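Shown here is a partial selection of chains from the complex, left in place.
First chain written, first letter: the chains are A, B and C, and each begins at residue 1.
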Amino acid sequence: MIASGDFVLLKTEGGREYFASVRDEKLHTDLGIVDLKQLEGIDWGSAIESHLGKRFIALKPRAPDYFKHIRRTGAPMMPKDIGAIIASTGVCPTDVILDAGTGSGVLAIYLGTIAKKVITYEINEQFSVVAKKNVEHAGLSNIEVRHGNILEEIKTLDGSFDVITLDMQEAAKLVPDARRVLVAGGFLAAYSPFFEQAIEVRSAVEREGFGEVDTVIVSEQQLEVGKRGTRPSTRVGHTGFITIARK
Amino acid sequence: MIASGDFVLLKTEGGREYFASVRDEKLHTDLGIVDLKQLEGIDWGSAIESHLGKRFIALKPRAPDYFKHIRRTGAPMMPKDIGAIIASTGVCPTDVILDAGTGSGVLAIYLGTIAKKVITYEINEQFSVVAKKNVEHAGLSNIEVRHGNILEEIKTLDGSFDVITLDMQEAAKLVPDARRVLVAGGFLAAYSPFFEQAIEVRSAVEREGFGEVDTVIVSEQQLEVGKRGTRPSTRVGHTGFITIARK
Amino acid sequence: MIASGDFVLLKTEGGREYFASVRDEKLHTDLGIVDLKQLEGIDWGSAIESHLGKRFIALKPRAPDYFKHIRRTGAPMMPKDIGAIIASTGVCPTDVILDAGTGSGVLAIYLGTIAKKVITYEINEQFSVVAKKNVEHAGLSNIEVRHGNILEEIKTLDGSFDVITLDMQEAAKLVPDARRVLVAGGFLAAYSPFFEQAIEVRSAVEREGFGEVDTVIVSEQQLEVGKRGTRPSTRVGHTGFITIARK
């Protein structure tokens, strides 16, 4: 049953999707105005109608919905890579996570759907503004988007993070301080779009005494199922290198 | 600080690892007997000693540790595939998950570190016994391992699962009932080691009216970093097809 | 030194390319008319000029040039797959090769640059006309493009082919006769864009008693070298399955 504070994904038969919350009063759409008060107390999967009589099914939004609906400020990290980071580091609901750089916030939002708390830094002010809005729309109050240079800001942070995720050009430079603010047994995960960066980060974590170091390339091919037969797609998702290391 | 009920990963300098709990009294190892009472109240990352004076560092265990230390009854699902399932379905701490077949319990344990509740079915009694022990050792009380044939047992279940994960030969046959017991907007994820199975499951979810259907092959190559240079490994992890579908 | 019958690739500084032959009299281009008589007796890599004074460098055309300049009637087989077929079957200058279906003739032309003789069948008349022109433009007189249904025509052929290459939907049906017309120790190579076809061909060659059977998926990723770094491309070439079998 949908309760007062819940965030909801409203889906029309034509496949249009909107995020909404019972706290919001009204949702203005091309298919009419929706009175969101109707949501309270109905079951997940029930439908409400706009003032034009169009049906909107109310679904519980999940992480892939946030990925799909986020406003992008650059090429976002792909779910295959996010999944590899979550599984390699074992992100869980008691985790406090440090993330940099935020970008449009896709990784932070994914982590925020699982972890207790995510603090994420973005050096570009405009990107941080967009990321904040993306986080708000997802209704995730445990994610704190901070505008600033993590290379400096980390000096002010204490050692209490379970996981640190890095998607920034100068990731290698952050490694010594990242180690300091990780709990014993905590994981660092760095995403590097380029080979050269991957090698730099890899060297840095080895130099700083991290253990269980691993750098992987994750690829994902869709299976194309058509009338003439089935075959792997000719596209692999945006490719990057993920370096995992443990304190 | 380590508290009374906590599970702990004890690690020696030589790289040996043991799971333990403050509730246990003593841990017998090749490096001496460890009095586990010492753990209570010390900080994560601190060391305790065996009666032979060997040091054991106390770390917070994380999902990859469970993966590493689990007793295997077959080829387990790999973290790359588990990560893809978690990210594609958006597993989160409020989820109630149905999983079949359990196997050695790797996927159920991974899901259990994130979700509220996991119910997992295994048709092979011996496997289910091992899986139960694996779950106990991990200290995860929110995972319920049931011995039985899910194809029959599902008839007795109600429609309240947020995610259903399938790693069983007859996955396609379970699809209609799986749809019934999923919440609106919930996801089904089926792992198929073989192409033929993948096609069957894929057809079944399309026939049953699931949406957002996608079948992917996830590959992972390690980057081998050596003195002579860096190169992708010649091994890719155990490969399977993952079919995702949404109610 | 360029001799009378030679085919030549004429390349301008702007990167435009034309196939020509000393036997042709004149080449009409947007950059003026080129008197091809000038080619005879000059060195490979020398330049000739059009009547407008534009320079054209005369290069020895090679197989990748034919691939690039061919008129396409469908998605052509990619060089990575052609290379895998050549290497797996060991195509050499004494080989007589049977090829079906021709398509735009890319594979036949590649094989024709190496083998003694290539006979290729195309069931679609229009495609066979285009393929014939492609072969002519490449100046390869050892390739014979035949219009017809290989499933019937093969009944009229004798057993004297060193290699048989198949890129046709009904490849599996041709396997018994293909075996008959292969020399002992000769290879069959079948390219299947779809999984289902690959499995059919694979079953057929095993049923007919072929040895050294192997089905592979060849992928090729380009390395993208940019200012910010180096990374694998997100595209893999048109993917297919290659089944190799030996009589």
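The criterion applied here is as follows: a contact is a pair of C-beta atoms (placed from the backbone, for glycine too) under 8 Å apart; a residue touches a chain by one contact, two chains touch by 3 or more.
Keep in mind it's a predicted model, so treat the numbers as computed, not measured.
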item	value
Complete complex - number of sequence copies, 3 represented	4
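To be clear about the criterion, only the chains that are shown with their structure count from here on.
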item	value
Distance between chain centroids, defined by C-alpha means - subunit B, subunit C (Å)	49
Between subunit B and subunit A, distance of the C-alpha-averaged centres to the nearest whole Å	21
Numbers and ranges of subunit A residues touching at least 2 other chains	195, 217, 221, 230, 232
For the subunit C and subunit A complex, residues of the former touching the latter	193-197, 217, 221, 228-240
Subunit B contact footprint on subunit A (complex, rising order)	9, 44-45, 57, 59-65, 79-80, 82-93, 110, 113-114, 162, 183-187, 195, 198-199, 202, 214-223, 225, 230, 232, 241
